[in-house]
Structures are given as C-alpha cells and as structure tokens.
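Yeah, one chain of the complex is gone here, protein chain that is, but the others are all in their spots.
Letters A, B and C mark the chains as written, and numbering starts fresh at 1 in each.
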Amino acid sequence: MIATRRRFGRPLRLALIGGGPGSWIGGMHRTAAELDGAFRVVGGVFSSDPARSRAGGVELGFAAERCYGDIAELCAREAARDDRVDAVAVMTPNDTHYAISAAAVDAGLDVMCDKPVTETLAEARDLASRVARGARLFGIAHAYSAYPMMRAARQLVHDGALGAIRLVQVEYIQSGMAVRHEDAAPTNRLRWVLDPARSGQSLVMSAIGCHAQHLACFVARSRIASVCADLGALMPGRRVHDVASALLRFADGARGTFTVTQAAAGGENDIRLRVCGEKGTIEWNHRDASYMTVSMQGEAPRLLGRGDPWLPPAAPGTARAPRGHPEGLREAFATLYDELAEDRMLRSLGDTPPAPLYPTIADGVHTMAFIEACVRSSSQRAWVDVPATPGAD
Amino acid sequence: MIATRRRFGRPLRLALIGGGPGSWIGGMHRTAAELDGAFRVVGGVFSSDPARSRAGGVELGFAAERCYGDIAELCAREAARDDRVDAVAVMTPNDTHYAISAAAVDAGLDVMCDKPVTETLAEARDLASRVARGARLFGIAHAYSAYPMMRAARQLVHDGALGAIRLVQVEYIQSGMAVRHEDAAPTNRLRWVLDPARSGQSLVMSAIGCHAQHLACFVARSRIASVCADLGALMPGRRVHDVASALLRFADGARGTFTVTQAAAGGENDIRLRVCGEKGTIEWNHRDASYMTVSMQGEAPRLLGRGDPWLPPAAPGTARAPRGHPEGLREAFATLYDELAEDRMLRSLGDTPPAPLYPTIADGVHTMAFIEACVRSSSQRAWVDVPATPGAD
Amino acid sequence: MIATRRRFGRPLRLALIGGGPGSWIGGMHRTAAELDGAFRVVGGVFSSDPARSRAGGVELGFAAERCYGDIAELCAREAARDDRVDAVAVMTPNDTHYAISAAAVDAGLDVMCDKPVTETLAEARDLASRVARGARLFGIAHAYSAYPMMRAARQLVHDGALGAIRLVQVEYIQSGMAVRHEDAAPTNRLRWVLDPARSGQSLVMSAIGCHAQHLACFVARSRIASVCADLGALMPGRRVHDVASALLRFADGARGTFTVTQAAAGGENDIRLRVCGEKGTIEWNHRDASYMTVSMQGEAPRLLGRGDPWLPPAAPGTARAPRGHPEGLREAFATLYDELAEDRMLRSLGDTPPAPLYPTIADGVHTMAFIEACVRSSSQRAWVDVPATPGAD
Partner (left out) sequence: MIATRRRFGRPLRLALIGGGPGSWIGGMHRTAAELDGAFRVVGGVFSSDPARSRAGGVELGFAAERCYGDIAELCAREAARDDRVDAVAVMTPNDTHYAISAAAVDAGLDVMCDKPVTETLAEARDLASRVARGARLFGIAHAYSAYPMMRAARQLVHDGALGAIRLVQVEYIQSGMAVRHEDAAPTNRLRWVLDPARSGQSLVMSAIGCHAQHLACFVARSRIASVCADLGALMPGRRVHDVASALLRFADGARGTFTVTQAAAGGENDIRLRVCGEKGTIEWNHRDASYMTVSMQGEAPRLLGRGDPWLPPAAPGTARAPRGHPEGLREAFATLYDELAEDRMLRSLGDTPPAPLYPTIADGVHTMAFIEACVRSSSQRAWVDVPATPGAD
C-alpha cells in the first residue's frame, strides 16, 4: 500500500453515505479508511434528511460545502470540483444500498458498500452490470474475511496445505434479537426491522447470514452450489427470520453446514469457521480473532498468529504492529479499504493489480443468489440449487 | 451410592462380555464399574473364540472357573452359583450387541451395553420388550452424558433456568477415518468396518452419531421429532458413511443442528454442545469437559465447574474429589455404573428409585429410530419424521 | 470526549517527535490520537537528522512548513503561529525523552511521552517540577493500562468489589532478546541497546518492566513500598539485563510478585495480571485483552468483556463498537489521548476535570523510583525501600 500510494502521490478522496454523528459503524468506516493513509474522508451525506445531513457532517468536522443533502447532489457537485471524490462508502439502511450504489457507480465513482449489497438477486446482477459497464471498483464490507488469519487461511487453502477441501462449517451467533422487541413501544427503532414487508427476504440472512456465507466461501475458495435450509424464528410469534440453518454442497464437491441466529439468548458476536481438507483442518473463532488453529493429520495442532514466520510476507494488514500487539475489527476494515485503494491506484498508474481479496460485486451476486436459494429451500423443505455467478471464481 | 450399597450389603457382581487383554475400552469398563465399589467384576467372556476367551480372562486375573466360552455358557453356569453375577457389561463388536444382550436379559441379568444398542430399530424395540417383560435394568454406555457438567446442564434445563429450549447444536469430530484405510493390506482389522454389508446402516452414526444424538436429547430433555440429513463420505470413493450432518426439529419445537464425522483430518475427539433457551445458553466442549459456560441474557458468562456451590449437592459423580482436581471419562463411566447399581439395589430393597439418568433401552430405541430416519432422509433428500418411542420422555 | 470536544470547538493540535516513515509505533500514536477526533496531527520532528526529519514528515503527508529539524525549532516556530500546536507526542529513543519533554513543557506545551519517561529518578523529579511549574499536562504512553478491562478492573478495586487487596502478580514475557544479537554484525541496530553504557540502568526494566509495574499499581491502586529484586541476563554473557524478577510489598500492605523478560525463547508479548482481594480475584491476560475473569469466593468465575451491563456506562473507550467486535492496542492508545485531551479541554473551558486515569508524571516518578530500587536491591541482594512520590496516590 505504502509504496503504491507514494507513486500515486496522494490518498484517494472518499465521501461517506450514512454514518452520521453517533453511528458506531460510521466511525468504523471513517477511521478504517484513513488508518493507513489510503483514503482521506472529505464529506458525504449523513442523513436521509437533507438538513440533518448537512448539520451532521459539519458536526463531524467536514467542510460545510461538502456535506450534501443526498447522493444525487453529491454526485453533481463533486463532479464539478477539481479535488472531486474518488469513491463513496455506503453505510445506510439496507433497503437503500442498491439505489445509492447504482447512482454512485453511474456517476463514475468507486464504491465500498455495506452488506447486504442489495435486497434481491436481480438488483445485485443489475449492479454488477453497471460496475462492469463503468469499469468501476466495487467493494463490500465483509470485514471478517479481512482479518489477517482469514487472509492467511485462504492462502493456505490456495497453496494446497490442507489438500482438497472436504467439509466447511460456519456459524454466527448473536443475541440482539433474543429480546421480544415486538412488545416494545411503537417508537422502538427496531419496528421496521420486525416488519416482514420492510426487512427484506430474510432478516437474519441480510444481517449476518451473508457475512457467514462470504467468509466460508472466501476461505474455502469455492461457491455454494446447492443448499437445504431451515429458516424461521427462535422467538415465538416473530414474523421475521431470526435463525437459519443449512446443509451445503460447494461447487468443488465439499460439504458444508451453516447456522446463524440473532436470537441466541446470552450470545455475544460469535463466528466460528472450520475448514477440513484431506490433510488437515483450520479452526477460527472470532472471539480470538488474531489466532487460528491449524491441525494437520498426525501432527500436534499449531496456534498461528499474525507475525508468524510462515505468513506470506506481503499479506495485507499483517505489518501494522508486531506480533502480540492485539488488533481488531478496525484494522480488518482498514485492510479492505487499503486493498480497494491499491487496486484503484495501480489501475490509474497503468499497472495490472492482482485479483482482489476484498469482496467484489461478483461476491455480492453470489450472496444474493445464496439467500434467495435458502428462502426457496426453506419454504419447499427441499434441496435447491444456487444459480451460478458468471465471471466469478 | 455409598449409603445404598451399605444397606444392600455388598457390591453387585458383574461379568464382562468382550474387553479382553489389550482392549482399552475393556479396562475402562472394568475400572469404572469398580471405582466406587458399586460392582465387583468376577469374570466373563473375553473373546469370540472360546479358548482365547478363557485364557484372556485368566490373564486379566479372573478365576478360571468364571471365564466362559460364550454368553450361553456364562448364563447357564452362573445361574447355578450361589454368588451368581447380577449383571453383564457388553463391549463386543456392534453386530453382536443385540443377541448377547437379549440372551442376558432373558437369563434374568441386568445389562450395561456399549452403543449402538442394536443394528436396527426393530431389534431395539424387541430388546425393549424383553427388558420390560423381565423387569430388568438396561443401561447404555453413552458416558459423555454422565460428565458432571452434562448432568448439571440437564438439571438447569429441568429447573427452567434457561427457559424454553429454542436451539440445540451438537457436533462430534474425529479423524480416525481421515486415512484411506481402504488402501491398506487386506489383513487390516478395519476391513470389516469398511464393508457396507457388514458395518451396519451407517458407520459414522453407529460409531459416534448415536453419542451426539443422545447427548443432545439428554441435556435438552426432548426427543427428535423430524430430521433432514445428509450422510456420506468425506473420503473420496469410500463406500461407508464417515460424515453426517442434519437439521433437526425436537418434539418440544426446538430446532437443532447435528454434525458428526470420523474423517476430519487433524481432528481429535471433539464434542461440542450448545443449548439455547429463551433466557440463556449453555456451551460445553469435550476438550474441556470439566467446565461449561452458562451465558444468561444480559449477564456476564459464568464458567461452571464441578464443585460449584450451585450444583445440586447430590449430583452423581460430583463428590469424588474436590473442585480443581481433574477427572475424566473414567469417572463418567463410573457414574453410569453407580446409577445402574443404585437403581438395582433400591429395587431389591423395596424402595422406589428415581427416574434413571443413565441411558436406558428406551433411549436406545429412540437412537435407532433417529439413525434409520437419517438414512431415509438422506436417500430421499427430504425431511422425514422420527417415529416416537412409546413410554419415553 | 465527544461532548467536551463539541464545547471546545476543535480538536487539539498535536506534533509528533519521532515516529518517522516505517515506524510502527509512530503510526500507532498518529492514528490513535486522531481516532476519536480528540487530536489532529499537524507536523513534528521525524528524525534526529534535520534533513531526514523534514523529508520524513512530508512523506507522511504533513505540510512541509510544519516538519521541523528539532524540538527547539518546533517550539520556536509553532509559538509564532495562530494555529500553534497544543501538545507534542514523544516517541524517540529512550535517552532523549527527558530533554525533549522538558523543552516542550518549558515551551508551554502538553506532552504525551513514551516510556520510560526519563533515564533516572532525578530527571523524572525534575520533569515533575517543570510540569507543576508550568501547569502542563503530561501523559505517559502505558497503553496496556488503558484497555477497557483494566479500566474496569481498577474501578472494581475502587468500588471495593474485591475487598482489601492482598496479592498482586504481574508478568511480562517477550522473546525478542532470546536471540544472541551480540553475535550479529556491528551494523546491527541493536548494538547500542546491548551496550550497558548507553542502554540505561536496566534494559529490561526500561523496555517492559515499567509497563508491568505501572499496570499492577494502576489496577491495584497502590504504590510499591519495598522490593527484593533479581536482575540479570538469561542469555549467557549478556552485559545488559534481559530478565527481572522481584518480590514486592505495596504501600497498602499487599504482597506482590513481578517477572519480566525479553529473552524467553518462543514467547510472544504476554502480560498477565492477577489481583487477589479478600473477596475475590481478577485475572487478565494480554493475549485475550478484551476479557477478564472475575472469580468471587464461593461463586462461579465470570468472564467479563467490554459492553457488559455492569461496566460503568461512561467508562472511557468502551463505546466505540458493540460488544463482541474485537478491538486492540490502538483503541487503548486512543483512550489515553482522549483522556489527555478531555483534561486539557475541560481546564480551558474552566471546568474541573476528574482525576486523570492516563499515567501522569507522578506515575513516571514512581516508576523511576521503582526501577532504581530494583537495581539497588539486586546488587545488594536485599530488600530495599522504594522512595515515596510526593503528591501521588
């Protein structure tokens, strides 16, 4: 990153869409984008209410002239500037991702979009077409896959260290929906989430299921080919999904299991991944994100951490601090931004960047195909195929 | 146990069927049965070859006159003794459990049988009838459910500490079949295991799947009502099952997931159980069997271990050594034997024993119903119902 | 922090002393200071060589006019600006901390200084006098004490949750000096470190011992009153200290133990703290920095993490992301900067800030008194008193 940015001569300029004052995810994107100097955040749209958007941006310390009322205004006004933004980061409510992203792409901007990238597979495919047409870069903020250990795990799979992959297990357990929010007063801000007409095809899949699916596919380096899913609610009477379990079959023949829920009382934010190959197994737990266990058949398990000598020396995000100095989700987010920036800068410099590690719109299309397949499988109580994503892995 | 044995006046007398010299599971049963003085092992049948059986028993230190050639001889000759055996422990190959157990029950003996109790549901039901007819006791050696933490977990569920159970997840991961035993010389003792004609309906379900299913049902206090399973082999070309995953629905409405494999390269003997109720979640890992984590919604997770003040004071197997002095699988086995013995002694003394915690033939019937349902579901690629077990939970 | 900064109207302006391109600790300070908007880094001195300093600052993206040749130039030129810096962060080699800090304090700047604050107790006391005279703020970058769990642990001690403190154990284990750097070529940059004439009174105490001592005192809320220490080298023939162990007695009567080494082959960056009070014990391990175990006598141990309901709601650094989203050392550094900034802003606004949680010059004086006492004790092979720090706890 550092060498590329030096050649490029400046950080990229980024506008935020969403992430106003008080938003923790806004602060996460903002600090992550700037962490290694890849981006400089210069303004954005900070609320769906134009007046609040402008005030919010100023409160966050941005120049008033770059705090806009909506994405259209941003695109129009930035286009007229010499120091126009290079990219936008989208962290608005789920049902606005598609329209905002499409507008930004069409305006010639690169995009880093929060998940889920769209509400439907059709939208995701449309977005992919626009990205291809405009030769834009499009990243999706599945930051869990950007932890150094997940990058290293994927590399081990690529290098054949585990042999052919046979079994992939992923789970994501939260407790935020273990409370009967339905009983709360109607002003409760979770109301729209609990309305099946507004929360999308599957609340739990949009919220965390997409993260789990992406992580599994990313590390195992394979798409999901078919699925038998059971979606529903752990909370009695709930009208939206708060739990999903599935049996998987990957395109390369590996089997898989998948469980996500936001309604496990007492849970924290627990993601577990196990990837078994013919020679050995990788296990990772988000609770201890800086390490993973690699157990090769016939050998003692090894506990691998950032900074281990065997890690590819150029692995993104592994060199910010020496081994044993804990890092977290912020650095993983920063790695996504760094990779997107490096991709952009190298293209601008006429170089051929390596295949992106950050999630792209092709990954988003696969995720939406998987979610729709899960919904279909669960209502049919049967295995269904996941439509293939042209041009992906 | 101690008070009851004192009233009863002597330990029960036990014969082993199987477990000859060199058998680790034989040593486990033998030492566990005697650990707290509930049983005294006096002889048995130690090989399917009569001559080797007698020699093996003597080598283990038993009186030659009580080392028999087969179960029929044992039953006949012991019946003629004043100090005849009270019970047999069966630890022979899987395909002999049914016939040996039936013979012992019919001869008026109580039985502790290794899993799987039979090869088919029909056999299990027949055995249940014989047990009922003879008013015998019949235990199954699912020792994992006898760890103090699993006893305590079931008690917490019973006491409503977790509220209604919503989600039950169990997995059992081994690596013994991650090697291509098929390529080994024909003298290889695993040959019969790898022959689908001889290894039963589902190798992995008979070997470890039954343990996982029993543990989940035991702690969650519910039977499995329906299942959607995916059985097969992780090892390419293998003709028997070495992996099984399933989506579950319990009789009380809880959802569940289930994954077992003997072919996870690098795995050890990892059993994990998570039981989520409306108020909180229990997590247990066989790797750290003496502790479990109880996470109540809105509270810090607690790490509970043997000897914690909240444990029911009479909990079986919790008082052998003070907290912090590690125990293992042997003590869990011993608890099964103690409970069976106490049940027998109390009945003999005219008392009404409490409902058994050790797995009974009714549990065995449910296990066989579950295994057959998994096989059916996997071949039909569909959800199927698990036939109910009359007279159980 | 946020509310105070809004009242103050702008972030504080910070200059870095040290931390040029390629320095990981420079990046750590820079990103941490800006993380929550408390500071904006505007320039500094980036090398002891004036030309390299100016070039390095520009390379890092600072305006050339604010990249200075040395601290004297920085103080003089910044004093002439309307937008002059409010503070400096010092991260130069150990033997320059005192002179740079003194210059900055005398120039009316606040300081955040890396440890050890000085080379001798006399220098530390002199610095304390200058700080008092100038009514400046002086923070020391003992960031380990700023992890949310360490803040919470100190609060628990303050609240009496553990009762009177009886035993404090701290250790800090690294492996960087487990290699015989002495055998490397003379260009080796560790050469000066290994020269006892240049590396200070005790290399290991300056490098990590001061962190361990501060952490123990911070959480236990007590100073060290006497010590019996054993300093030396694990590496045969080494002329500087790479290991130190000590028995402690705290001012409040608690006992303590202390072990630090940089020469434990295979070690990582392991810090462990155990604080036992009359009612219970806290245990924390840097390897799992986001959690700590609180074991109260007669209760099951609880695993406490950021975001647990019992945490003081205003605890610094606990609200950046929801529970279960890993954070690391960067956020701990940021908390130190936020606290220093809040202290400064509140004073400027005429408010009375609370007692600082960030380490102050009084803490630095105690640390240097402790180090000198350890050196004396080790050479005398006897217990010695640690001189009290006037005006401290």
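Worth pointing out:
Everything that follows uses one rule, which is that a contact is a pair of C-beta atoms (placed from the backbone, for glycine too) under 8 Å apart; a residue touches a chain by one contact, two chains touch by 3 or more.
These numbers come from a predicted model, not from an experiment.
The residue touching the chain not shown here, chosen from C:16, C:263 or C:329, is C:263.
Touching the missing chain, out of C:230, C:288 or C:385, is residue C:230. Contact with the undisplayed chain is limited, among C:221, C:279 or C:323, to C:279. Interface residues of subunit A facing the missing partner chain: 293-294, 298-305, 308-310. As for the chain not pictured, it touches subunit B at residues 2, 6, 11, 21, 24, 27-28, 31, 34-37, 59-61, 174, 268-270, 286-290, 305, 319-331. In the full complex, the hidden chain is touched by subunit C at residues 162-163, 166-167, 169, 171, 175, 178-179, 228, 230, 232, 234-235, 243, 245-247, 255, 257, 259, 261, 263-268, 274, 276-281, 294-297, 299, 301, 381-383.
Convention: only the chains that are shown with their structure count from here on.
Averaged Cα coordinates give subunit A a centre that lies 43 Å from the centre of subunit B. Averaged Cα coordinates give subunit B a centre that lies 55 Å from the centre of subunit C.
The set of subunit A residues that touch two or more partner chains comprises 268.
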